[in-house]
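What you see is the complex with one protein chain gone and the rest in place.
Naming follows writing order (A and B), and every chain is counted from residue 1.
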Amino acid sequence: MTKKNLLRFGSVLGIAVLGAGALAACSSADPLDNNSGGSDEPESGGSIVVGSQDYYSNEIIAEIYAQALEAGGYDVDRQMRIGQREVYMPEIEDGKIDLFPEYTGNLLQYLDADATATESQEVYDALAEAMPEGVRVLEQSEASDQDSYVVTKEFAEANDLTSIGDLAGIDGLTLGGNSELEVRPYGPEGLKSVYGVDVAFTPIEDSGGPLTVKALMDDQVQLVDLYTANPVLAGGDLVVLEDPEALFLASQVVPLASDAVDDEAAAIIDEVSAALTAEDLVALNARSVDEEAAAPTIAADWLAEEDLA
Amino acid sequence: MSWLAQNWEQVVSLAGDHLALSLPAIALSILVAVPLGRFAQRRPRLGGPLTSAAALLYAIPALPMLIVVPVLLGVPLRSNANMIITLAAYGTALLVRSVVDGFGSVDRTVRESATAIGYSPIGMFWRVDLPLALPVILAGVRVVTVSTISLATIGALVGIGNLGSLLTDGFQRGITSEVLVGILATAILALALDGLLLIVGRALAPWRRVRA
Partner (left out) sequence: MNLLADALSWLADPSHWQGSGGIPLRIGQHLLLTALALVIASIIALPAGALLGRTRSGGAVIGAVAGSARALSTIGVLTLVGLWLGIGIGPPLVALVVLAVPSLLAGAYSGVQSVSGEVTAASRAIGMSSAQVIRRVELPLALPVIVGGARAAALQVVATATLAAYTADVGLGRYLFTGLKTQDYGQMLAGSILVILLAIILELAFAALQRLAARHAAPHSTPALSSRRTSS
């Protein structure tokens, strides 16, 4: 390198290092810790802030909560499609969001990675204990939307599969799912240790969405992780493998509520939770995917049917 | 397009949010890139590496940028401020070189005549350099405008609502028409603003044709 080029390279690198230094000086371990920062959203006076995940099914449930509360005379501020837990949990803890539909098993794993509960009531109780200050869980619903291992009907019939354990001994299996599945206890490690099943892993980042389903149907992967409320499961081409050893935690719909949600409001939500069955949730999702209807419409129709609004 | 028929209000509202994020970002890019580029053009030895380093901002992938900016500046992750700053960073990276080229294209003899007439440095900047550099700078601003509006869709990945939300929602539900609407609405918005800037450019500097 000529001297001039060296100088140039050095200056560019120097400026980049300065930038990195600034980063080092200011960064904390958790970039999503916004306890120190303010929020754009104004603190609403008497209204309840209802939020949802960036997941269309969750948005429908949140809409149901919102509309039920409005019918009960409350003022509701909606903040839909926020994103992942890392993004919204801090906001719930900070009191910026008051009501949020969640899933018992998945949330428990997020809050307490070492949790051992797998059965429905166990999970709920463990979750109630693990909740941070200022947030509580209301009654859980029968409706569930948990991870499950799914194969195509063809594959199931060809290999005589009914439960996950039946996969043991089959070679060349590839599992497709979100990247975090690779490190989860119910991922490839769990499959091996609990059921003796060997799988390779292909990351597919759409949380059991169309890419995952398509990869399964195209036989690019043989096993995928889909959520049980996914309407595609009702189609008949896919088989959910049974999980007798409880690899997956039970994960039912449960509302998270901050202290701003008073007993009256909680009672309204509890009614909703009691009325929401597992089939209902699948049907609601199907309306969103097949009919392409919008969340508020679906929510309003369901509430009208159930006579809750 | 049944989806569009059922949801066009949402599209319009998201388009509004999209503009609310993009326009301040573009303005911020200009405010930062113009002084920076001017400085770089006047002091080439420091300016050369500075321009390169600024251009390299573009190499920082968007998702980490959206996560790092709140850490550095204390703004909440899921805020408009975060998005605007991130978009402005990318916009500045794109714009600086155009500004340098723009000011560099001003004819030396013109500047010398202006000095001879008696322009102060500030007067020189506002009345001579900037107007003459404008066509090149404006070409850069047009590129930044289109890129920013297109890039803003990334915000949907961290919960900042805009037209990008149509992409993530349409993708999850497998509704192709929703994704198409998202892409087209973004593109139309970008091109409309681009066209507007083209007209503004022609009006402001009729003596030079603005090149793409």
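Keep in mind that, in the parts below, contacts are C-beta pairs under 8 Å (C-beta built on N, C-alpha and C of every residue); 3 or more make two chains touch, one makes a residue touch a chain.
Being a predicted model, the structure only gives us computed values, none of them experimental.
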{"item": "Of B:Leu4, B:Ala20, B:Met124 or B:Ala187, the one touching the omitted chain in the full complex", "value": "B:Ala187"}
{"item": "Touching residue (missing chain; options B:Arg97, B:Arg111 or B:Arg202)", "value": "B:Arg97"}
{"item": "Hidden partner interface residues of chain B, rising order", "value": "52, 55-56, 58-61, 63-64, 67-68, 71, 94, 97-98, 101, 104, 136, 139-140, 142-143, 146-147, 149-151, 153-154, 157, 164, 167-168, 170-171, 174, 176, 179-180, 182-183, 186-187, 190-191, 194, 211-212"}
{"item": "Residues in chain A touching the chain absent from view", "value": "5, 8-9, 12-13, 16, 20, 23-24, 27-31, 84, 86, 176, 178-180, 182-183, 202-206, 210-211, 214-215, 218, 220"}
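In the analysis below, only the chains that are shown with their structure count from here on.
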{"item": "Chain A-chain B separation of Cα centroids, rounded to whole Å", "value": "35"}
{"item": "Residues of chain B defined as touching chain A within the complex", "value": "2-3, 6-7, 10, 48-50, 52-53, 56, 67-68, 70-72, 74-81, 156-159, 161, 165, 168-169, 171-175, 177-178"}
{"item": "Of chain A, residues touching chain B in the complex", "value": "8, 11-12, 14-16, 19, 22-23, 26-28, 31-32, 34, 36-40, 54-56, 81-83, 87-88, 91, 206-207, 209-210, 288-289, 292-294, 297"}
